[in-house]
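A single protein chain has been removed from this complex, and every other one stays in its place.
A, B and C label the chains in the order they appear, each numbered from 1.
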Amino acid sequence: MLKPEQVRERVRAFLAEHDPAAASRQDFLNARFDAGLAWVHYPEGLGGLGASRALQAVADAEFDAADAPGIDPDRNPIGRGMAAPTILAYGSDEQQRRWLRGIWTGEEVWCQLFSEPGAGSDLAALATRAASDGESWVVTGQKVWTSQAHLARWGLLLARTDPGVEKHAGLTYFACDMTAPGVEVRPLRQLTGEAEFNEVFLTEARIPDSDRIGPVGEGWKVANATLMSERVNIANARSGPRESGMIGPVAAAWRARPELRTPGLHDRLLALWTEAEVARLAGEMLRQQLAAGKPGPEGSAAKLVFARLNQEISAYEMELAAADGLRYDDWTMRRPERSSFFGRSPSFRYLRARGNSIEGGTSEILRNIIAERVLGLPSEPRQDKGVPWKDLPR
Amino acid sequence: MLKPEQVRERVRAFLAEHDPAAASRQDFLNARFDAGLAWVHYPEGLGGLGASRALQAVADAEFDAADAPGIDPDRNPIGRGMAAPTILAYGSDEQQRRWLRGIWTGEEVWCQLFSEPGAGSDLAALATRAASDGESWVVTGQKVWTSQAHLARWGLLLARTDPGVEKHAGLTYFACDMTAPGVEVRPLRQLTGEAEFNEVFLTEARIPDSDRIGPVGEGWKVANATLMSERVNIANARSGPRESGMIGPVAAAWRARPELRTPGLHDRLLALWTEAEVARLAGEMLRQQLAAGKPGPEGSAAKLVFARLNQEISAYEMELAAADGLRYDDWTMRRPERSSFFGRSPSFRYLRARGNSIEGGTSEILRNIIAERVLGLPSEPRQDKGVPWKDLPR
Amino acid sequence: MSEVGERLAAGAQAEGFPDLLYSDAERALADALRSLLGDRAAPATVLARTESAQTYDDGLWQALAADLGLAGLLIPERDGGAGASYREAAAAAETLGSFAAPVPYLGSAVVATAALLAAGAPVRGGLGPPPQAAPSAQPAQPAEPAGSSPRASTEAADLLRKMADGGVTVALAVPFATQPAPRGPAFPATVRLAGPRHGDTDSGVSRLRGTVTGVADALPAGLLLVPADGVPECLYLVDMAADGVSKAPLASLDMTRQLCDLWFDDAPGTLVASGQAAKRAVTAALAAGAAILAAEQVGLAQRCLDMTVSYARERRQFARPIGSFQALKHRMADLWVEIALARAAARYAAACLSSGDPDAPVAVAMAKAYCSQVAVHAAQECVQLHGGIGFTWEHPAHLYLKRAKADSLALGTPDAHRAALAGLVNLPGP
Partner (left out) sequence: MSEVGERLAAGAQAEGFPDLLYSDAERALADALRSLLGDRAAPATVLARTESAQTYDDGLWQALAADLGLAGLLIPERDGGAGASYREAAAAAETLGSFAAPVPYLGSAVVATAALLAAGAPVRGGLGPPPQAAPSAQPAQPAEPAGSSPRASTEAADLLRKMADGGVTVALAVPFATQPAPRGPAFPATVRLAGPRHGDTDSGVSRLRGTVTGVADALPAGLLLVPADGVPECLYLVDMAADGVSKAPLASLDMTRQLCDLWFDDAPGTLVASGQAAKRAVTAALAAGAAILAAEQVGLAQRCLDMTVSYARERRQFARPIGSFQALKHRMADLWVEIALARAAARYAAACLSSGDPDAPVAVAMAKAYCSQVAVHAAQECVQLHGGIGFTWEHPAHLYLKRAKADSLALGTPDAHRAALAGLVNLPGP
């Protein structure tokens, strides 16, 4: 394995050959990818050096020190966080070469076409149909809760290629060209007034077989890699400094506005503060486990806790704000590129946090997963086991 | 229907003929029963006048005014609260005449032989076997959580008379003579150190067919009448004055011991006080509904709320007591005739209250009942439907 | 106390216990209201209204006033109202709450009406003693009060008569967040008297200056009852259309009851009550508002549960209705239990207000504290158990979520009402 100094040297050598100030941003990033200095733990030839994940910070620090153009971390989160690991695990060599660079540089944004109106928690029951005509697949169906779809060049698509077998068995995974005919993206407005998400209507959209990821009928396995990455990302992303999360604005308001303080609100604040900090410590412990190469099952807990705490804290903030909580900042229908809890009113935080226990897997499904996969509790009696998808009651 | 004045006159006439001071207590009570002045809403000849339930208070007040011996309300709660309504609904004329008077006077104590070690929440799966030899039934099995069994003359017994049919269908209901050979009662010690309950071992105990209540195979229906009475009793019993429940000692300690007060404990006290009082109001509303002849489904809620509040309040009381909460009053194994939360330490209340969500139907089962019977939510997939009891997995 | 003793005490107490059940009249009113709202306040209609320029539904309010007498429910029959009590008012609020109906019932038919009734004008014959002459050091004085009492009395009675049929809608100009006294402000006034304007000749007209923020049900109001600071405190009637009165609608969390800010810039006001009578009027108004809002919360919570149950019976995942999953069933069962408790609390508060029971302050504080939490819990579960669809704008769940959360902050938060209880039931803080 490479040592930190070796990585540092490679970056310096690269910078000696590529003047950050001279090159265009995209050219520079492309070259950095090609030099294996994008995500150093990826294989050589695919933006990496096969190095330890921990050395990424070393490379990044060198580039930062040279004032080199970097990637925009807010751009293409699904591409980098979910598409890339999935393509790395299941894509063909050609697919990896074709897509990974654009994903890392952010040149091509990706979205995820999994959920459907009739298949949310029961994702494997999805109905979007992909039928082969020999050369390519003809896809018809409706996807929902697709963030970034209006910005995306590609979508990670899970579709049904065989309705005649058990629901998990009939799925296949594709990369869907979002600019292809038959792909229509419509904003989906949520209760905050914004439309962060989209509905995607697929009407006889054609996908060449070369854009299929993984074998026909093994889409469920590939999709699970994507979902696992999603959860790892969520777990990884939550470790900020003390008070950096939803508790931040509340603690700030408490300190700045003594007139809002009451004895009853005080104990609840302290309880929430404690929970938020303990959750942060648990996130840190998880991060240390990952860094030590021993990922624990605690990752499944992170999103669950994140959702519950965001909801409890923002609800508390409303009671603290009292009269101010009765106001909203803006009901205008907007399409934010990225949602943030901060810089908005307490009432926005309260409303937006309600979605945290629904989006990306409901808290109920996460509890099922913990109970069955972590604790080994028996599954409930299944009524869809061994039944061909087409014969399931709907 | 009788008017209050008519009831009053009947009591006065009765008292004119039966000098409360002269008669023995049991004779007086027997005579009062025979005069229909025991439970005035019961039919004539069975201790009542077929009058409105509300007139009971009128009769009781007259007897109290005359200093007449009354029944001991702490004696025979299962007999009066569960056996009597069940026998009234399903017993033969002869059974009603034989048992109701002794139940009301308290001469004969009753207990309930339903739960078994292997059949708690799933009561209908019980295994105690009653086999007919023509004249009588030979009963073998083990019952558990039987309060009053060591004091009881009779037990309400639910036993399996046909293992070859679906579990609910093979049950029959009996009155079991607790003094019969083959009936053994052993104390069951609970985590408080006391033994309020018993285990009852039935070993080829014989029950004459004349002590069967309801038809063979219809025991489940009869048992449901008993369970329904139990829940109505619990609901009825919970309507005391403000602060009469578990919140009472807590509020008293708060008022008497200012040194225990903290801001954090204050808001929780107020929240618990509010909930306790609101629950009391709900009990009162339920009582008014019953009095108006419109029993609502809210009865199912009463035990659930009672258990949760007792547990939360007693847990809070421990935190308020702090150092005192670390102590217990007495670990001696005792057999109290009746359990009371009062006159004991906070730690006793805390421990005893844990049982409130288990005894007499767990809170989980009550939630199932509310969800299915009140809200009409679909039942879960049943794996025991249509399966003969003997073929059920165990 | 022994458990026997308890039972006896319970029996004794029960005889004098307020009736918590719904009367036939209340049920009939609720049924009629439900039928009317079913036609005119379907979720899609209510949602569309929140996105329109006029967020209050005037037509609906007129229909409720004309067909069901809702505008004058609490107004005595001799003044043209229905002469009903707070019990019926609560029953109506429950049904209105179950539709999140965008009408100024709470503000006009309950809060403002309660203020006018408690000011004593029509009911007790007069506004009480005229305000005392204030020390001259005060920057602004009430307009000459002498002789204003009989006029105000007549005016208040006239006003109630106009309100009774919905012809006039009135709002009390205090922030919607205001908790009733004693824990709330003794007199929630942010407006002061200004000196008379040059040219003012009517001695019965005073000039008001100041701002009131976040007022409920004032947007559709024709008249405002404005508490004004001073010695003594006074309550004035102000025409929304008068010079010097302006209003600005707010982006409100609950757009089915959109708040507004009000500005008074030497606005002309007529005295309605002063001193103790003014304080009494405002306190009674806010207490009535809190009690009736608790009933509204019960209706809202019940609607959320009903919606959730029926969705859970229909929606299938894993080849089963999601309502057959035990974790969800238990949560709905818990909600049902909470609502049963909340209903008892709200009924008790309305009953106590109706009969003038001395326990009313306790009853109102308990009801508002408890029902607020239950309504919010029900609305949150409604969104959650609907899954993705419940998080969309098109589904009505958010209308209930927003109203529930806003209502929980209105007229005193649960925390604030619990704090009020501390004093009322002798559980003092450390």
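Observations on the model:
Just so we're on the same page, a contact is a pair of C-beta atoms (placed from the backbone, for glycine too) under 8 Å apart; a residue touches a chain by one contact, two chains touch by 3 or more.
All values derive from a computational prediction rather than experimental measurement.
Only one residue from B:Lys3, B:Arg97 or B:Arg189 touches the chain missing from this view: B:Arg189. From the options C:Arg183, C:Arg207, C:Arg303 or C:Lys329, the residue with contact to the chain not on display is C:Lys329.
Note on the undisplayed chain: of the listed residues A:Gly134, A:Pro258 or A:Gly386, the one touching it is A:Pro258. Summarising the interface, chain A meets the missing chain with residues 57, 73-74, 237, 239-241, 244, 248, 251, 254-255, 258, 261-263, 266-267, 269-271, 273-275, 277-279, 281-282, 284-285, 287-289, 292, 294, 298, 301, 304-305, 338, 340, 342, 364, 366-368, 370-372, 374-381. Panel shows chain B; residues 115, 117, 119-122, 125, 144-145, 188-191, 193, 262-265, 311, 315, 318-319, 321-323, 325-331, 347, 350-351, 354-355, 357-359, 362-364, 367, 380, 382-384, 387, 392-394 of it touch the chain omitted from the view. The chain not shown here touches chain C at positions 325-330.
In this section, only the chains that are shown with their structure count from here on.
In whole angstrom, the spacing between the mean C-alpha positions of chain A and chain B is 55. Of all residues in chain C, those touching 2 or more other chains are 320, 325, 415, 418-419, 429, listed in ascending order. Residues of chain A found to touch two or more other chains are 263-265, 380, 383.
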